[in-house]
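Note that one protein chain is taken out, while the other chains of the complex remain in position.
Coming up: subunit A.
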Amino acid sequence: MLHVVGLGCARGGAAVLSNVSFDLVAGQALVLRGPNGIGKTTLLRTLAGLQPPITGDVVMPEETAAYASHADGIKTALTVTENLAFWAEVYGMPLDLAVLDRFDLAGLRNRQGGTLSAGQKRRLGLARLAVIGRKILFLDEPTVSLDTGSVAMFARWLQGDHLAQGGIAVIATHIDLGLDAPVLDLTPFQSAPGTGGGTDEAFL
């Protein structure tokens, strides 16, 4: 379902990764590893279509992917339920409030986003992924600021709901989620320093 062929991507006009290739079928996850600055976020942003690849191709069915960044995109003036309802409506999905229990947010449903703690915000950000009903997820450090219980809860959802129902996930993370998933170390794909970044230069 997700084919990545010879992908090269750039950050700030400098190539960071080249020749990344992998294939994922329904129900599979891939964990991205590598030291800081290796290009995990850049790769995920390229996969999600936020920036064009400099070489190679990403092949997947249209309108099936979703991206979750470092930032959760939570509106501080909206309540937990309103935040989720907004994303459900944007993606044209019905909002099933059972998701609140799933991510331990039921007690917070009428709290405004701005009053949540960092971990609660993250849980709300992850609950968004369950609401939008997308098959392919690109997750950038999904467990930042989560406690161990919440990490386990998220891993259970990912394995038991998302992947079990034929989903795909590409996850950049430093901790072990306990997933039954192959690990891709990005170090061998690092571009040689000084290689041109391609596409950006035309604009700069």
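The working rule: contacts are C-beta pairs under 8 Å (C-beta built on N, C-alpha and C of every residue); 3 or more make two chains touch, one makes a residue touch a chain; residues count from 1.
Heads up, the rule we're going with is that contacts and distances are computed from a predicted model.
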Determine which name in "2-oxoglutarate ferredoxin oxidoreductase subunit beta", "Heme exporter protein B", "Selenate ABC transporter substrate-binding protein" or "Iron complex transport system permease protein" the UniProt entry assigns to the undisplayed chain of the complex. "Heme exporter protein B"
Considering the whole complex, which of A:55, A:69 or A:190 touches the chain not shown? A:69
For subunit A, the residues touching the chain missing from this view: 48-51, 63, 65-78, 82, 86-87, 89-92, 128, 132, 200, 203
